[in-house]
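My structure is below; once you've seen it, I'll send some questions.
Each chain you see keeps its place in the complex, though not every chain is here.
Per-chain numbering from 1; labels A and B assigned in written order.
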Amino acid sequence: MRISARNQLKGTVVAVEKGATTAHVRIDVGGTIVTASITNQAVDELGLAAGKEAYAVVKASDVMVAVD
Amino acid sequence: MRISARNQLKGTVVAVEKGATTAHVRIDVGGTIVTASITNQAVDELGLAAGKEAYAVVKASDVMVAVD
């Protein structure tokens, strides 16, 4: 499947923390950690665990820009 | 200002493309290009232009995870 989301950042899962229904997945993208909040169900379906290659996917309209 | 968004990815603006009301800003984050879709007005206020240091900011609940 190819998707319209402009940001598909390849990296490696470094941590998965499950909550009651929502999990936080941390992905190392070239040395930068990206955190995703997704359902526990998705974690299980994709077999996400530390060490697995994965993409952080973000729609361009969900990215803001900040300056110091 | 410090913000709750889990993802504040430091990089350098490489391109700004303005549309009628919405602009696309591309930021190089450690060699990965992140694209943000923001208002033209925000581009002007923050003085965004190629070469400027900036952060791509994304709320964790807006990040998905994909695997090959």
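In the analysis below, a residue touches a chain if its C-beta (ideal position, glycine included) is under 8 Å from a C-beta of that chain, and two chains touch if they have at least 3 such contacts.
Predicted model only: the values in this text are computed from it and were never measured.
Undergrad: Fill in the total copies of the single sequence across the complete complex, 2 being in place.
TA: The whole assembly in this structure file has 6 copies of the sequence.
By definition in this document, only the chains that are shown with their structure count from here on.
Undergrad: Just how far, in Å, is the C-alpha centre of subunit B from the one of subunit A?
TA: Whole-Å distance between the two chain centres: 17.
Undergrad: Inside the complex, what are the residues of subunit B that reach subunit A?
TA: 3, 5-10, 13, 24-25, 27, 29-32, 34-38, 42, 46-48, 52-68
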